[in-house]
Structures are given as structure tokens and as C-alpha cells.
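This report concerns only the one structure given below.
Only one protein chain is missing; all other protein chains are in place.
== chain A ==
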Amino acid sequence: MDSPMIELKSALASLFECGQYSDLTIVCGGKRYPVHRVLLATRSTFFEGACRNGFKEAETGVVDLSEDDAEAVEHMVHYFYHLDYLNKKSLSRRSSQRSNRSVSPRSSRFSRRSPPKKLNLAPVEDPLLALVAAANNSMPLTPPADEAAFQSLDASTKMPDTPMADQIEDDDLEIVQSEEELDVEGPHLVAHAKVYAIAEKYGIAGLKALARKKFADEIDLHLSSVEFPEACQEAYETTFHTDRGLRDVIIQTFRANPSLSLRPDVEMAVRETPGLAFELFRVASGLPVSS
């Protein structure tokens, strides 16, 4: 990556972390994401429509996505600013949240209207804190979400040159490490399927392709995981039946691993998912998957 590219990416990241110039807020569950219309409306047809027209959202500057899966929304927003999601830093962050959400998925919906105090800290810009964070920049420890925000901020604003380079090193390392980390952290197949669905729903072509790639890369590694059947179900139920993106990946996996069908949890999922069952049937009969 050349330096102009680094400059842009770190600028984007800092925009997200500190919410500068934000002119739109996404609300989902208990969280509020201060975002930027230009960045979203130019890449998502849904957000374009929301910002363009005289609907409530365009006037209030708030888009309430509470009906959507909170995790998927978070990944989506992350993607808008980092061109990626579920990478090293966010992994750790997400895992803690996931446990929260899985305990009481509805609580976030009910608590929607209560002010999300914790998140209000995000846009605060404290130069002292920033300095401290800059000093601690090279900490190997993965920082919690809010601290990460400050770290990125100083990386782009306080120490323009070298820290950026440091970050690249980080990114590169991350790619190398990701495999191991994934093994450690466990599968994210369901998350990818959800992101894929939300990308499709809101018309974000880049994110959709990214999610599909991640899903395809991971599926073979986590065949035996408990997430696999769940991810299959998710994929078949959340997108339009003609969308072959994840479906092809899944069918391909079943074809390559016939033994999968023998697993009881997989069997259960196939029973519950008519679309998947039908396609497996066609494969078994030697017919093309889609008619």
C-alpha cells in the first residue's frame, strides 16, 4: 500500500472513531453510530435513498436500524470506514459483545430508547487522553473498543508519519495471523452470512462480495463447527431465492463433503430449510442446482 492510500484509510478510520463531521446517526439496539452521509450514500443505495428524499430520516438525520441484526449492522458500519470487518481488532471487541447479545438478544431492542451512555464517550476528543494513548501506541495488548478509537485518532492526527507506517505493519501482520487467530477465536460463518444479507438488503456491492469471500474462505475450516448448519440456515433464509452467492458455496461444500449430511445438527437444519433441502435433492438426483 502506498502512502496516499494509507493516508486515506487512516483518515477514514479516524472519522469513524471520533465521529467528526458526522451528519447522520445510525441507531441499532443500544448503539448509536455517528456516520457521514457522503460515505454511506455513495456506496449504499439504501442510504442514498434515505439521504436524498424528504423522508423522516433525511430531516432528523437518524436512521433507525433496530429491526436489523445488531451484529450485522456493526460490521456494516465498520466496513464503511475500514473497508473490512471482523479483522483482528474488531474480533476481540465483537466476541465480548456477542456473548452479551446472545444472552438476551431482545434486551437491546427494549433498551433502544434509553440513552446509550457508554457510546457517548466515543466522539469526545480529549487531547490529554490522546497523548497518553499515543504513548501507549505500541502496546501489544488488544485494547477495548473505546480505547481503540483514541488510538486510531492519534495515529492520524497527532503523529502523522511514523505511526501510520506502524499501522501498516499491523495490518500486514494481521493478515498473516488471521488464520491462527480464527482457529483460536472460532468460526464466524453466521456473522458472514448476516453481513452478506444486510449488504444485499442495503445495496452495498463491495461489502456483499467481501462477506461472500470471507464466508467461502472460512467454511472449509469450520465444517465441523456447530456454526455450520446454523450458517446454512441463515444464508438460505435471509436472501432472495435467486441469489446464488452463498448458496453456491454451501452446495459446493455439501458436494465435497458428503459425510456432512450424517451429522444430526446438519440434518436438523436441512429439514428446517426447504430451500436448502430442495437444492440438495437436486444435487443428489444429478440435476442442476437451480432450474
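Convention: contacts are C-beta pairs under 8 Å (C-beta built on N, C-alpha and C of every residue); 3 or more make two chains touch, one makes a residue touch a chain; residues count from 1.
To be clear about the criterion, contacts and distances are computed from a predicted model.
The chain absent from the displayed complex carries the UniProt protein name "Cullin-domain-containing protein", chosen from "Autophagy-related protein 16 domain-containing protein", "Prefoldin subunit 6", "RNA polymerase II subunit 5-mediating protein homolog" or "Cullin-domain-containing protein".
When the omitted chain is restored, the residue from A:18, A:35, A:63 or A:195 that touches it is A:63.
Residues touching the missing chain, restricted to chain A, are 45-46, 48-50, 52-59, 63-65, 67, 69, 101-102, 105, 201, 203, 226, 230, 237-242, 265, 268, 272 (touch as defined at the top).
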